[in-house]
Every structure is written in C-alpha cells, then in structure tokens.
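Heads up, one of the protein chains got dropped from this complex, but the rest are sitting where they should.
Moving on to chain A:
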C-alpha cells in the first residue's frame, strides 16, 4: 500500500538489513532512559550523516519529494489524460498508473464540472512574493554556535507556514502568501530541542513546532498579530526508534517520526503500534500526541491516549515527564492530558514511549451493503452494543458509495467486469435495493486466522439482521485504499473549479442519524443561500464506533464557478455546518483538533471554568508565549 518503496527490491533489502542492525544495536544497550546516553547517541548519529539519511523518509527539504501547493508526493497526482480519462500517476500506491474510467462522469454529474473549465495552480513558487525574514540576530548567532541546522530559505519557510485546510491550499495555488515563519530549525534530538527552547526564551523568539504539516485546523498558520521573529521547529529529523522493549511491549521513539516509518520499522522487528490515522504517511508521532489523534484501527489498539505510556516534552519552564512507566497511575489529574491536545501551545514533544503489539497473523477486509443508511447505522450500533467491532468498521452513505464506485480502476479482464455487473444486478434487482439509497460498510478484521473468521461470522450475522448483504473483500479493501488517495483527489478537483474539505465530529448514538441528515441538509441550504451555482456534494460516513456514540465524518465540496470569493463562501458554509453539528449534540472535534479554525467555540465547549483551567496551565508553563501559535485558547 502506502509503504511501497520507490526503490527496487534489492535496494530495500539492503536498507532493511542496515536498519535491523541499527535496531539490534539499540537493543544491546542497557535499557535505560539516561539522558547522558541519549545525548551520546545523538552525536553518534550526527557524525555519520550519510548512513542515517538513507533511512529517513522525510528530508529537510521536503519540497524535493513533496508538493509545495498540494497534498503528498510530487510524483503522485490525479490528472485527465489526453483521452479525457482520469489517471493516477506515480508508483507509490496501488492505484498508481491506473486509469479510472468512471471519475470524469462522476465529476461532471456530481458537480457540473467540465474538463473545458480549468483553474490551474500557479506552477512555480515565486520567492519574491514572500516577505523577507524578520531575523533575530542574536538568536541566530547563538543558534549557529550550537551547530543545529537551520534555514531562512523562502521555500523552506513557505512549506512550514500552512497545513492542509482548504483556504491554505487555495491561497498557495493562487501564489498568495501571508505571514510565513522567518526561519526553520531542524533539531536532531531531545537535547537540541532543549537548547533551542532555551535560546528562544532568552531572546523572546516565537516558536511553532512542526511535525508532518498535515493539520486541518489552521494550527500552523502564523498569527497575524505576531511581531516577534517566528521560528518553525521542524521535528522531522528526530525520527529514530530509540529502543524496543519486548518484555513490556513498548517502544521508545523520537517524536518526529512519521507514521509510515514507525510502522515499517516496527514491522521489521515483527511489531506494530496499530495506530493508523488516514494521514499516517505524513503525520508525525509528536503531532498525534499534540492533537489527540485517532487511528482507523482504534477498536483493537486504541486511540493515541490509550497507546501512550510516557511522554517527554520540552517547555519554556523545562522538561516535563513522569518518573516511571507504570501502566496506570492515581497521582492526581494525569499530566499527560495537559500535553495531549495542547496543539503546540505549551512545548515540543520530543520522545514518546508507546505500546506495541505483535504484528497480526491474519488480516481480512470485508464489506456489507445495506438497503439504506438508517439500517446501516442501526447495524453499527448493534455491533458496538455487543462490543464486537472489528479493527475497523466504516459506514458510507449513498453519495459516498457512488463516489467510491466512480473510483474503481479499469479492470483488465472481461470476466471481472462481467462479475461486477452480475453482482450489481443481484443487489438491485433480485434483492430490491434502491441504488440511490443503498450504502456500504467496509470492514477490516485482524488477529489469529481462526479468531478472525469467527469474528467475521459474528459481524456478518448481525449485519444480516439489519438487511445487510456481504459484498466482498475487494470493495472493502478499495474503501480503505481510498482514504489515502482522497486528499490527492481534492487537488484534482481544484484544477477544475471544485473545492471541498472534510470535517468530523463525535456524537451519541441516538443522534447519529439526525446529525447526518441535518448537517447535510444545512450544507445544501447554505450553499443555495450563498449563491453557489451548482448543487454541492454533501456526504458523510460513520468512521468509528464507541460504546456511547460514534465518530461522523463529513465531506463537502462544490463547484465554485461564478463565485467571486469562493473561499469565503466555503468558510461561511463550513461555519454554519459546525454550528449545526453543535446544535445537534455533536462535539467540536473528534480528532482533528481545534487549532485556530474552531477556537471561537472552545468556551462554549468546555465552559468558562474549563477555559480558565487551561489558561492557567498555559500561563504557568509559557508565561511569555514563546510557543505562540495561538491555537486552542
């Protein structure tokens, strides 16, 4: 899947060997969190830069492999080829190099988009359009003396000035840049971060931690009112696994590591964390901790707060960490919970100990078709009631089902397409499902082979009670594959006047259906009122189940031809949708976080006293607002 290396097979083997030997090296060391040893290690890594740079997936100059004004790798993108067929380029994904025949019709049908009307992005980053850096001379001098690499190159700075909110990407595509960080530093280890934070405090420089850059909450935007020099602290070079403890099934990792590297490296030792947010290719461990991330397979492995055993964070007041790694403590409010969700306002997470599990012996995808969304939700609710949710269970509504259908790659054999046609006939004609109402749930089972099969039967039995029909492994697998390419698809949409985004919430079970219906209807109505000329795509899916509720994910996109300020319209509609979510008993966020985008609702969400509590923590930990990204509060 996503982890397919671009290199050849032999190349991979060589690097794997190398990594194994490094990890073996770590394991031979006494398992001890002594900072002196860590510091040594840090230097040792620095002394042989060539060996370690091989292993790193995220280079300092990210723009070498990633888009500066869109999602993901530069070599992977959707486009319409000369024949007018959609195609996904590159070699990284299963979908790479394939033709997607249904996409064009779907885009034209759903959005009224047309291949004739293109809205191309500014191709090249124009460095002249970027404000010259506002450097703090004394800070820069002292930083130089520490030997920590830094840069004030325009491209480096622009890359770290944004996340992936629609308005951020839209502005980049138009070649517009607001306030960008004045410089970027790349600490290599915990001690480097300590030095940087000390210097920043000394010189009153604003620090903004940067991990994977996949935020969708405006968390990385530089505050307009910030007059100090802004330094982006890029943790991407702190990406080592420091030790694996097989006795306790824990791993100690530097927080800059991105999800796919962590999983890949652990897999080589036969383990996994099981934490797989949709952004795991690019998002970092530190970012997960800072935003209270949630992974697709949380039903087995838990969300980030369940996975974390120990956190080390550097703050202006010093380093915060617990004294032991006991699995649970009754020592007052858990200080980890000040860190998790702090969104970079208190400090930089540098090292994390988290749980690991042996890699699952067996994985099986699956899917179920329901006659309508109501039945589907009822089934998910029953699965949650019986606490037998598979590693992942997601229910897509009819619009998303059609969307998924449109993304079916071209099949090579006539036989498969014949089979598909037969299936469709069976479901719509024989079973009487209305193709404009049916919806599909995708499933992922993990574990021992036997248990998986047993589990699978249990879930399919429940589904049958709610009118669900098993719809095969392929559909399920394709559903999960889509989560990795959907962000690429937005870039394609933007090439053709279609803008959109996703947002999420969590809500009690009894309100799931109401919130889905009301929020979708509100989006449609707001678009109409705001003068959007074409009907919008307003769709949702239930992506996580809990005992007391579910996580609901909305996608919203529209064709903006004829609008003078599409981003403003988009933001108004999203704002209204969020109000509707809150009015229907949904939460402000399930896992995206608050950032600056959803700040205005924080007080209502956690009450005045709650705000006061968080403020007082901020005031104590960071009285001079060194970590000045102004998220959350």
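Definition applied: a contact is a pair of C-beta atoms (placed from the backbone, for glycine too) under 8 Å apart; a residue touches a chain by one contact, two chains touch by 3 or more; residues count from 1.
Simple rule for what comes next: contacts and distances are computed from a predicted model.
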Practice task
Among "Dihydroxyacetone phosphate acyltransferase-like", "Origin recognition complex subunit 1", "Carboxypeptidase A2" or "EF-hand domain-containing protein", find the name that the UniProt record gives to the complex chain excluded from display.
Solution key: "Dihydroxyacetone phosphate acyltransferase-like"
Exercise for the section: From the listed residues A:119, A:325, A:470 or A:582, report the one that touches the chain absent from this view. Expected result: A:582
Exercise for the section: Could you tell which one of A:434, A:510, A:600 or A:619 touches the chain left off the display? Expected result: A:510
Problem - Options A:361, A:434 or A:604, residue touching the unrepresented chain - result: A:604
Handout entry: Contact set of chain A toward the excluded chain (per top definition)
Key = 510-511, 514-515, 517-518, 521-522, 582-585, 604
